[in-house]
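== chain A ==
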Amino acid sequence: MPKLKLSGVSKAYGATVALKRGDLEIDGGEVHVLIGSNGSGKSTLCKIVAGSVRPDAGEILLDDQPVTVSGPQAARALGIGIFYQELSLAAHRTVAENISLPDLPMKAGIFVDREALASRAARYIALFDGVTGDGFSADATVETLRADQRQLVEIMKALAAETPVLIFDEPTSALDRAQVDRFFDILRDLKAKGRSIVFISHRMDEIFAIGDRVTVIRDGETVGTRRIADIDPAGVVRLMVGEQDELAPPASAPPAANHTGAGSVLGVKDLSGRGFANMNFEVARGEILGFGGLHGQGQSSVLRAIFGATPPAQGAITLNGKPFAASSPREAIRNGCAYVSGDRTRDGVVHGRPILENVTPIHYLRDRLFLARPSALRDKALPALQALHTKFATLSHPINSLSGGNQQKVVIARWLIDRPDVLLLDDPTKGIDLSAKADLFALVRKLAEEGVGIVLYSSEDAELLNNADRILVFNGGQVTRELTGTERTRYNLYQAAYEAA
Partner candidate 1 sequence: EDFKIGLSNGWVGSEWRTQMIDEAKAAAEKWKEKGVNIEVVVQSANVDVPGQIAHVRNFISEGVNAIIINPNSPTAFDPVFAQAKEAGILVISTDAEVSSPDATYVGIDQKAWGAAGAKWLAETLGGKGNVVAINGVAGHPANEMRVAGYKEVFGQYPDIKIVNEVNANWDQAQGQQAMQNLLATYPDISGVWVQDGMAAGAWKSIMDAGKTGQTAATGEIRKDFIDIWTKDKLNSGASVNPPGVMASALNVAVLMLQGKELKEPATAGQYKNAMYLPIPFIDSKNLAEAATQLEGKPGYYSYTSQLSIEDAEALFK
Partner candidate 2 sequence: MMNATLLMEFARKPLVIALLLIVALLVLGEALSPGFASAQQILRLLIVAALLGIVAAGQNLVILGGREGIDLSVGGVVSLSAIIAGNLMNGMDSGIPLAVLGCVAAGALFGLFNGLGVTLLRIPPLVMTLGMLGVLQGLLVVIRQGIPSGRAAPALSNFVSQPFLFGLPGIIWLWIVIGVVMAWLLGRTVFGHRIYAIGSNEQAAFMAGVPVKLVRIALFVLSGVFAAIAGICLLGYSGSSFANVGEQYMLPSIIAVVFGGTPLSGGKGGYTGTMAGAVLLVILQSILTTVNIDESGRQMVFGATLLVLMLFYGRGRAMRA
């Protein structure tokens, strides 16, 4: 008898069908992986189970009993806990308060029982002992924590519910390897205790490392469930993409790096700033320079510094041989610099506005436009969007009508209307699906061939190894190793990343 069973669950937001037919069966004592491309409806399905989204139709059985999950509170009462992809933390509250937020321990009927609060927090923090990082403590306010630490708090909060069913919607996207390893240990432990766990990730290796069964969801429909033991990554991908054309096989041999002749388009000398120091590197025209290493080692900070978002403390930058010190993104863009952030919700998408307005802001600036003539802009926007195979109905639809991956494509497309000299990619594929990734990297390579200098930071090793001509490995805010040519192996990358800084 499955612990939890969903059948025919659906949800539409106006015209957007987020989930057409969600089916899922989870047993006690298993880690059930849910996989599907961006916008396929995974989070929607999870939220329905957790009560925070109201389904349009479908049935939920818990221990074979049909149940109505009328809200998050009801879900907890039914024994369902959840880690939300976008987190559910109160920024100004402490870690301890956040862990217990759903049911703050009480004293005398109205007071918060501070002791109980602290001891409960200590219990869950201890699970991650050693991997929580600097500044993490029960009474730190969440606001002061880094992204990975916040994700840990959200994990602890989910665990603290101590529910038989636990849903984790992309809990590892900001975690480093050590943190992921620890988390998986905890999951195994919970599994052993008979809990039912749903786990979502876009990282194939994680899926195979922890999953027992995998359910694939495509375009809002459940397409099948397999035992992990019975399937390989290629099989999963086949299920995900369906009958559509096969993905191009990953480049078996690293691309050749023969840019020695081309001049350097971006030069960085002795650059230091918040989160990094002593940066020295050059990017040649047509080169894809990779940034590697564990996350949060200064890669993003360097890119943002070059882009003028957080101007560096010292050092020099040259662009096309000329000194370049952007004090704002505005200035950087005017000088031919482009920057794509992986955090589209924060740095990219202008929510609620038409797709067209989301593609054009860079063009406005580069062309010093004053008027926004829709017809002229349309002609500029369409080719850029098509180059990435962006799926959308019309340019006047709000960007939020698109799936996350397609939103990210729109955000990337804005940099393609006027060709930049330098393209800074700051983990650009965070949370986008495999085919979108393939499209993106094909395009990036094409841009490189056209003479653009590209810097690529990726938190996914495979992405880096497959696409970068040269890799700088970051550790503790410094570049500790440069990998070129055949040195670019996973082994070398890990070794450089994990050695003590």
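A word on the picks: all candidates are chains of the complex that A comes from, given by their letters.
Some notes on this structure:
Here, a contact is a pair of C-beta atoms (placed from the backbone, for glycine too) under 8 Å apart; a residue touches a chain by one contact, two chains touch by 3 or more; residues count from 1.
If you're wondering where the values come from, they're calculated on a predicted model, not measured in any experiment.
Of the numbered candidates 1 or 2, 2 is the chain that chain A touches in this complex.
Within the complex formed with candidate 2, the residues of chain A that make contact are 13, 51-54, 71-72, 307, 309, 328-330, 332-334, 339, 341, 346-353, 357, 360-362, 364-365, 369-374, 414.
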